[in-house]
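After this line comes chain A, so read on.
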Amino acid sequence: MTRFRHLVARDLLTAWRRPGDVLLVLAFFLLAASLFPLGVGPEPQILQRIGPGVLWVAALFAAMLSLDRLFAEDLVDGSLEHLVLAPLPLELAALAKCLAHWLTGGLPLTLMSPALGLLFGLDGSQIAVLAVSLLLGTPSLSLLGGLGAALTLGARRGGALMSLLVLPLAVPVLIFGVGAVEALAGGAGSSNALVLLAAFFLVALASTPWAIAAALRQAVE
Partner candidate 1 sequence: MSGFFAMGGYAAYVWPAYAAALIALGGVTLMSLFARARVRRELRARGLDRRGAKS
Partner candidate 2 sequence: MAGMHALANPARFQRFSARALPWSAGLTAILLLVGLYMAFFVAPPDYQQKETVRIMFVHVPAAWWSMAGYAFLAGLGAALLVWKHPLAALMARAAAPVGAAFAATCLITGSFWGRPMWGTWWVWDARLTSMLVLFFLFLGHIALSRAFDSPERGDKAAAILALVGVINLPIIKFSVDWWNTLHQPASVMKLGGTTIHSSILIPLLVMAVAFFMLFVTLVLMRTETEIGRRRLEMAALAAE
């Protein structure tokens, strides 16, 4: 367990010393979200209608942004070899990297989402459910994103290819995430969408680490 905690702490320390990376993700989230009113027009009722969807898509892309550094730097500087050779299971090491990615990516996005909700004129309950849905959904993005990053290690045109691989798999997260906020309007309550988000996370937690480990082993072959 100390090894797992150490890996997470190491990446957090690196992120702490390079605040630019986290700020870049947050800046992109804000920028992507603010483009839509410019494109669609400032009418409040339109913005409120498309707000949840826009914010979720922007968060999805923002989460993808910071993925290329997840394993690529370790491969280049040689620490990926030491990760593969570490006495802890590679699946656990992969989870540690994804957790660190979430703490420096998904979580800040979630904490920032209320502010952006105001940009779109969302009301209190919508902002609250949006934040909860992001909280439940972004961990899955870190897992799927981690897989995309590991699979494209050493590939040509890694960045764009990674999004092509990850985004189709992330469709359920987007659908349930936005669905949770929109369910409020229908008065049906957003609990079942949130439960589905949590269920997806459990499936991702069960199915992704082995794939990331297998992809990492290939990268050091």
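What we mean here is this: a contact is a pair of C-beta atoms (placed from the backbone, for glycine too) under 8 Å apart; a residue touches a chain by one contact, two chains touch by 3 or more; residues count from 1.
How were these candidates chosen? In short, all candidates are chains of the complex that A comes from, given by their letters.
Note that the coordinates shown come from a computational prediction; the quantities given were computed from them, not determined experimentally.
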Selected neighbour of chain A [touch, this complex] from 1 or 2: 2
In the complex with candidate 2, residue positions of chain A that touch it: 147, 151-152, 154-158, 161, 164-165, 167-169, 171-172, 175-176, 179, 182-183, 196, 200, 203, 207-208, 211, 214-215, 218, 221
